[in-house]
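Every protein chain except one is present and positioned as in the full complex.
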Amino acid sequence: MQSEFAPVLLLLVATVAAVAATYGVAALVRWAPGVLVVDPFSSGMAPEEHAVSRHHVRWYTVTMVFLAFDMEMVFMYPWAVVVAQVGPKAVVEMFGFLAVLMVGVVYAWREGTFRWT
Amino acid sequence: MAEAVIFWVCAAGAVATGVAVFRVDSMARATFALLASFVFAATPLLLLGLSYLGVLVILMMIMEMVVMAIFMIMLMMNPAGLMPMSMVHNRRGSLAIAVGTFVVLGAGVLLVDWPQRAGTPPEDVTFALGEALMGSHMLVMLVIGLGLFATIVSAVVLAHPRGRYDRFGDDLRGRPADDPIRGGVGR
Amino acid sequence: MDLMRWSTPRVLVVPVRAGRAVRLDVERLMRERGWESAASPADADLLVVCGTPDADTGAAVDRVWNLLGSPRARADIPVRHGVAERLDRARAELGDRPGRPSGRTSGRRRPAPGDRPDDSDDDTRTDHDGDVAGLPMAERAPDRDGLTLDRLHLTLGPVLPDWPAGLVVRLAVQGDVVQTAAVEVWGEPGGRWDGPPAAAALDSLARLLSVCGAATATRRARRLRDEVLAGSADPAALNRFARRLRRSWTLRWATDGVGRLDGRHGDLTGDATQRCRRWLDVVAGSPPVPGEDRTAAVLTALPGLLEGQELATVRVVVASLDPDLESSGTGATS
């Protein structure tokens, strides 16, 4: 493969092999084979229900603000490479772009988005 | 040769995990099957030499799928799939749309006269992308910036249960803010 | 294999009311030997019960004992005599025996033929009640904000590391916010604490520091406590410790504004930071504020302080109030 990612593939294979070897060694030296199936730890009480249910998170608006803000990374990484060549225009444009997003973040902050409500 | 093998493995993997999204009962598994599908789809970009785009797709998709998992599990019935359920609705209609789309795209692949490459790819694709963004595609970026700003504001307006009037009182002078759980800045 | 002999065990310490003397000995020996305190049964291979549990607590301890994977060992230490020997014996047991028969299950699954260990995913079966693997799915209930959400039940105590002995708090949580909290006290109290007040303050502090994630400060607090109890504590070291913790802004951040009680609560007044500071004052040598029936006040105030809070603050609230159930007679089993 001519791509520069050939070492990635090699390392991925090597690491997965190492992890598999760890599991293999563990299987050999373990005193008790198999998987012990237990109740979830509940301070010594019997569990009352399965824990995997609809889990309501109180910070879901943070995720949306994050996704929007995060999109500017798509532009900012290539921007970092060219900023020295393109000149002041690039800096003004990018930080104008970021300033607009930051206004959005400050607005969200004022509305209490970054708090557990 | 190696490239072809990797491509086909990724192609098969992307389809298989894509199918898994609709076959598994658990929302968590469905989300991460979709993530796997995206990662398989991103790998051919790396093969094409589009290093930045390929890695970026992996990066973005991980973050986005984790966020999606949060919403899937918050909103869907029985997210762990411990009760049997189906992810498929309107079987006949969706089947028709899927087959139709596949036929159209497949026909396009086979029938369209693909153009020959004019010119050569740039030395550094990422650099070229940056130049395009800062030059000819500046307007696109600015529009997207405003779009993202609008997204932030509308997401907060629509989704946030408590606003500034709840926090600071009707005259917006209440300090510190009245929140059920306090935060890290400004008490 | 000898792999178990080299390593230090990880110990799940079960404090029992009236077992404080044993617990203090056990914790001192663990510290001296470098045995670590486990955070959950999965983390542990040694279960140490400090004191004689009542029937209910005993059943809870047995249930937790069943959660430990092999190799495992257990030391029930009812009285203060021979603590070191009992720990040694449990340690040896851990290194010698080939462990228990494999493949014990939770009892919620159909028994596998021949009690075979089972590595497949077939423990998720729906039976006719709509239960999966013997447990129901979560029910919905109205929440603080007027929504109807899935609700999970969670019990803190009696078998929980860094938790006041005998206290049981039953929580209903939605997401990670507590909706309801009910407090119970299990077991019978022991005698009054007759050690130096600085040691009591350090003992309480260690629990608070541990649930705040200040691992090194926890170790230091326990070490100083043992030194105070042994009479070998250096006042300068105690002062230095108190001064350093007062300056720690991460600790202040973890406790500020948490579990605030207003007026008329004696040494409980204020938030977790203020209560922590009062312990630090005692550590540094000032006499403790005499509180009349502090424990009862804590138990009354606790549910109100926990409801509506994020799960992360629950442990901090409890640890900062630290009802002294080990010696206090308040609240029989309710």
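Labels A, B and C are assigned to the chains in the order they are written; within every chain, residues are numbered from 1.
Just so we're on the same page, contacts are C-beta pairs under 8 Å (C-beta built on N, C-alpha and C of every residue); 3 or more make two chains touch, one makes a residue touch a chain.
Methods note: contacts and distances are computed from a predicted model.
**Q** Missing chain's UniProt protein name, "NADH-quinone oxidoreductase subunit H 2", "Molybdopterin synthase sulfur carrier subunit", "DhaL domain-containing protein" or "Methylaspartate mutase subunit S"?
**A** Result for the unshown chain: "NADH-quinone oxidoreductase subunit H 2".
**Q** From the touch rule at the top of the page, work out which displayed chains the omitted chain touches.
**A** A, B, C
**Q** Considering the whole complex, which of C:V11, C:I77, C:A90 or C:V132 touches the chain not shown?
**A** C:V132
**Q** Touch as defined at the start, partner being the missing chain; which of B:I70, B:A128 or B:V153 qualifies?
**A** Reading the full complex, the residue touching the unseen chain is B:I70.
**Q** Spell out the interface residues on chain C facing the chain that's missing from view.
**A** Interface with the chain not displayed, on the chain C side: 1, 3-4, 6-8, 31-32, 34, 39-40, 42-43, 45, 67, 69-71, 99, 102, 105-106, 108-109, 121, 123-124, 132-135, 152, 154, 160-162, 173, 175-176, 209-217, 219-220, 222-223, 248, 250-251, 253-254, 310-316.
**Q** Determine and list the chain A residues touching the chain excluded from the picture.
**A** So the residues of chain A touching the missing chain come out as 4-8, 10-12, 14-16, 18-19, 22-23, 25-26, 29-32, 34-42, 50-52, 55, 57, 59, 62-63, 65-66, 69-70, 73, 76-77, 80-85, 87-88, 90-91, 94-95, 98, 102, 105-106, 109, 114-116.
**Q** For chain B, which positions touch the chain that isn't shown here?
**A** 26, 28-29, 32, 35, 51-52, 55-56, 58-59, 62-63, 65-67, 69-70, 73, 80, 82, 124, 126, 181-185
Quick note on the criterion: only the chains that are shown with their structure count from here on.
**Q** More C-beta pairs touching across which pair, A-B or A-C?
**A** A-B is joined by more C-beta pairs in contact.
**Q** Counting only C-alpha atoms to place each centre, which chain is farthest from chain B?
**A** C
**Q** Which chain has the mean of its C-alpha atoms lying nearest to the mean of all protein C-alpha atoms shown?
**A** A
**Q** Could you give the separation in Å between the centres of chain B and chain C, each centre being the mean of its C-alpha atoms?
**A** Taking the mean C-alpha position of each chain, the two centres sit 42 Å apart.
**Q** In whole angstrom, how far does the Cα centroid of chain A sit from the Cα centroid of chain B?
**A** Whole-Å distance between the two chain centres: 13.
**Q** What is the distance in Å between the mean C-alpha positions of chain A and chain C?
**A** Computed value for the inter-centroid distance: 31 Å.
**Q** Among the residues of chain B, pick out those that touch two or more other chains and give their numbers.
**A** Where chain B meets two or more other chains at a single residue, that happens at 82, 161, 180-182.
**Q** Mind pulling the chain C residues that touch 2 or more other chains?
**A** Residue numbers touching two or more other chains: 132, 137, 145, 310.
**Q** Where on chain A does chain B make contact in their complex?
**A** My answer: residues 1-5, 9, 50, 52-58, 60-61, 63-75, 77-83, 85-86, 89-90, 93, 96-97, 100-101, 103-105, 107-117.
**Q** Name, in rising order, each residue of chain C that touches chain B in their complex.
**A** Result: residues 124, 126, 130, 132-133, 137, 144-145, 253, 257, 308-310, 313 of chain C touch chain B.
**Q** Within their complex, state which residues of chain C touch chain A.
**A** 1, 3, 40-42, 57, 59-61, 63-64, 66-67, 69-71, 98-106, 108-109, 116-119, 123, 132, 135-139, 143, 145, 147, 149-150, 152-160, 163, 168, 174-177, 310
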